[in-house]
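Can you read through this structure? Questions will come right after.
With one protein chain withheld, the remaining protein chains of the complex are depicted in position.
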Amino acid sequence: MPISGRYAAEGQYSLWGALAVVNWINDRGGLDCGGKKVRVRLVYRDSESKLELAQSLTESLVTRDKVHFLLSPYGSDLAIGVSPIAEKYGVLMVVVGAASDRIFQQGFKYVVGVAAVASQYMWSVLDMAKAVDPNVKTVGILYRDSEFNRMVAEGAKTHAEKLGLRVVVYEPYPATPKDLTPQILKVKAANPDVLIVASHFADGQLAIRQMAEQKVDAKLIALSVAPLVPEFYDALKNLAECVVGPSHWEPPVRYTPELARQKGVEWFGPTAEEFAQYFKRVSRELGGKEIEPGYHAAWAAKGVLAILYGVYKAADVDSAKVLSELGKARFMTFFSEFKLDPATNVNVAHSMVAIQWQNGERVVIWPSEVATAKLRYPSLTWDEKSAGKVCK
Amino acid sequence: MKPWLPLVTYLSLAAVAFFMPEYSKTIATIVFFMALGQAVNIFVGLTGYVDFGYVAFMAMGAYGLGVVLYYMPQLGFAALPLGLALGVLMSILLAAVVGGVALRLRGAYFAIATIGVNEGVKHLIIGANIWGGGAGLILGSRAFEAFGRDTALWLANVGSAVLVIATGFMAVVAMYLIQVSKAGYALAAIRQDEDAAKVMGINPTKYKLLAFMTSASLAGLLGAAYYPLGNLQVFPENVFFIEYILDGLAVMFIGGAGTVTGPIVGGALYIIVRTVVGELLPGYQVFVTALVLMTTVILLPRGIVGTLRLHLPPKLREWLP
Amino acid sequence: MSLLIVDGVVKKFGGLRAVDGVSLTLDRGEVLAIVGPNGSGKTTLLNVINGVYKPEEGRVILEGRDITKLPPYLRARLGISRAFQVPRPLPDSTVLDNVATGAIFGGGYDIHSAKEAAEEALSYVGLWEKRHQLAGALAFSELRLLELARALASRPKLLLLDEVMAGLSPSEIDRFVVLIRRIAEEKNIAALSLVEHRMRAVVKMADRALVMHQGKKIMEGPPGVVLNDPKVVEIYLGRPWRF
Partner (left out) sequence: MDFFSQISPFLLSGLLLGSIYGLSATGLSLIFGVLKVANIAHGAFIMLGAYVAYFALTMWGVVPFVSAILALALGGALGYLVYVAVVKPLGLKNELNILVALFALFLLMAEAARILWGPDFVGYTWTIGSFSLGGLIIEYTKLAGALLALAIVISLEVFLRKTYAGRAIRAVVQDSVGAQVVGINVDRVYALAAAVGIGITTLAGVFITLFIPVGINPYMGGPYTLMGFVIAVLGGLGSIMGAYLAGLVFGLITSVGYFAFSELGFAEPSQMALFIAFLMLLLILLFKPTGLLRI
């Protein structure tokens, strides 16, 4: 996991999420493995967000620390970089924090995805827009020109066209932009109903900020990644109101043992409440302050849970056996359901939820089964937001 | 000078990587920094010029192999030598163009011009959407197609490590050949006083260009061995990542600029500090490494090997080039 | 045929004519002293001769060949060697390597014979004992000798000596003058020496003297005659407040 360097923030949350689950299982005496309780140990190293370190550390985890399974480092580039190592040693690696479709199209056997891939990020948002307002006609897409964001944007574009929407502006911007005014002026001229920004962190904040300045209003504004952390609201205050974002998971999302029973699938792991409780403890111990888990954390937790479930079913730590069990598996955790697509080894039972910032809170608005609030539509205008109005 | 110590070091590292493949990536990482320092040294250490755009040569190497593998996996195993050759060729060409034009500039102006080249090429590749543009090239399935699954995995793990080590080895040989030839005398004169060198009958541009192109070809090979082969990917944001030249300079300086053994010592120390701190105090390794680098540069401006050489009797100095 | 012909050279810096139509000739084995106060254009003229500057007008001809447009390193290979006013050794190289570098590139030797030539040149100037020292560790007067040895090792036809006696003690100057005369006579090398103040040395060393003032050639002739000319005396003594 990178806990310093360019992926420091995301890497840190992922690590804490994984630790929370490991602590949870060990507090319960360990994992049931063929009738015997086995304690789980998470060994982690800081790859500094650098390829060469990610590789050598992964190798040493396998050869020196003799780990049985791997969690991928955060970031598609790092995840791809370490894949050949997992493949060579036949060690199961669960990809967390990397969603590029292309990772799973390379023909790696031991590389497994537990969450939706990048091209599907904006599907739920677009489905929602169409469902809430059948009159939606036009979509504008801005995207950060990088591997992951390009996938998100392309996926959004194809899906929008499938829904019969017209993409009126489709513009890239550089990976570390200093000024998005030029791109935003283009959006202003095209005036789309729905505006999608396939962003990362800093650029997402910048996009909102400069849209507000140029008063580029749309009925729905959705960003990837950026709106999912509290810093988004801290940085933008009221301007963040009504902004929508797709998320792998949110604390209010309730996949529960009851729901599992209703659907007739097996439940595995902690409940969302338990996870949040353990995560807070980890964040206090390692980060000095108690924070709510976000989707990076839950994603990593899901990764650990998938491995543990496989081990529990196989009653063995052999990667090939665990992998074949996972191929057959159908279970639910607090994160989502789990079912692997045999062609790509990606969990296809997971779909993104959509959140919206409402009155300083991140609320889940889609899909309706797990939603905790209704989508505010159309979004407030920038003038209204600047005047202090909030989405309610 | 006697180049045996550094050559034997590389050979034994290669032997370990080959016969103990479970350490190949670890070795590859350490040697990556050694070889980077070594390649940088041939130009920076011998001429005294700083090239901040040096990464562009690694990028050319990476794209050379990456492009062949991505667009022509049907070539099978021939894709590897062809890709490596293309990568090295592109690096040398870029060096010839940049060097031929920009080596007229002195000191910091040259350094800044080369940043311009690196960023310019990067922005062109992304901006004009060449070779995958901003999304880069991912080569996993192509490598499986070209080499077959097992060979591809062996190449990605052990093969790239061996090639990285070979690059370091060749860099030592190149350094040796330069230093015992006329070019060595010319470069020593240019480094110390370029104007005086001219008056002594030395054509500075010719020898600087020689060092520049040699260094660039090694960097290209390193880039090809590393990104497309070892990591099965070429992402512009990574291969043009300017900090690698700074890493290379750091390795060279900790060891001793202009020395042959220096980058080996520097590279080993650079990674060992990171690894040890990373295990004891995760998250603090870059901080500590930077601190080590700063103190070394200020307190031992000649680097470890450079300082050691100063205090060695001439007979032993021969053995620690 | 004269070894060196400088024909009507003009070098301008902005509006200033630093060298203003100077001509001179020099034969093998001859020592010419160019005399003039600070700022008279001597050093600029020297830089035109060895190619650091390209003149706006005029030509520089070496052994009948027009070298006005050649870069310095090619002129060095044709036999023009230079010793700097402020010695510029390669401080981190040994004395021997310093001289050998000159021999390799200026003299066209291969590495092995360059070292022999370097040792010979070093013993000629009396620096052989110090050949394994780093050049940076030499005393000032030894650096002067090193520069001379380096120039000699590159098989020169013409030595350009830029104020090479500045900073030396009177006894060191005497030794230097003898050395230069010896080089000129024994090796049949021409020397062009710039001198600002050491008039006594000029008389002993040079066959001819040429006086420059404000970029122009004022006079030329035997040193004894030239230096006692009233016009030259006035330049040096008559109006000291102008400097």
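By letter and in written order, the chains are A, B and C; residue numbering begins at 1 in each of them.
By definition in this document, contacts are C-beta pairs under 8 Å (C-beta built on N, C-alpha and C of every residue); 3 or more make two chains touch, one makes a residue touch a chain.
Only a predicted model underlies this, so the values are computations on that prediction, with no experimental measurement involved.
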{"item": "In the full complex, displayed partners of the excluded chain", "value": "A, B"}
{"item": "Which residue of B:30, B:46, B:117 or B:216 touches the chain not shown here", "value": "B:117"}
{"item": "Selected residue (touches chain absent from view) among A:27, A:65, A:234 or A:318", "value": "A:234"}
{"item": "Of A:27, A:179, A:258 or A:290, the residue in touch with the unshown chain", "value": "A:179"}
{"item": "Hidden partner chain, touching residue among A:161, A:213, A:258 or A:369", "value": "A:213"}
{"item": "Residue in contact with the excluded chain [from B:14, B:102, B:164 or B:199]", "value": "B:102"}
{"item": "Interface with the unshown chain - residue positions in chain B", "value": "44, 48, 50, 101-102, 104-105, 107-109, 111-113, 115-117, 119-120, 123-124, 126-129, 133-134, 242-243, 246, 249-250, 253, 257, 283-284, 286-287, 289-291, 293-294, 297-298, 301"}
{"item": "Chain A residues touching the omitted chain (full complex)", "value": "4-6, 8-9, 12, 145, 171-174, 176-179, 181-183, 185-186, 201-203, 205-206, 208-209, 213-215, 229, 231, 234-239, 287, 386"}
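Operating definition for what follows: only the chains that are shown with their structure count from here on.
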{"item": "Touch-based graph of the chains, sorted into line, ring, star, complete or other", "value": "line"}
{"item": "Centrality ranking, top chain (CA atoms only)", "value": "B"}
{"item": "Touching two or more other chains - residues of chain B", "value": "none"}
{"item": "Where chain C touches two or more other chains at once, by residue number", "value": "none"}
{"item": "Of all residues in chain B, those that touch chain A in their complex", "value": "22-26, 28-30, 32-33, 126, 133-136, 138, 140-141, 144, 149, 152-154, 156-157, 226-227, 230-233, 235, 237-238, 274, 278-279, 282-283, 285-286"}
{"item": "Chain C to chain B touching residues, read off their complex", "value": "50, 52, 71-74, 76-77, 81-82, 84, 88-93, 97, 100-102, 104-107, 110-111, 132, 150, 154"}
{"item": "Touching residues (chain side chain A, partner chain B) in the complex", "value": "3-5, 44-46, 48, 51-53, 55-60, 62-63, 77, 80-81, 83-85, 87-88, 100, 102-103, 105-108, 145-147, 150-151, 172, 174-175"}
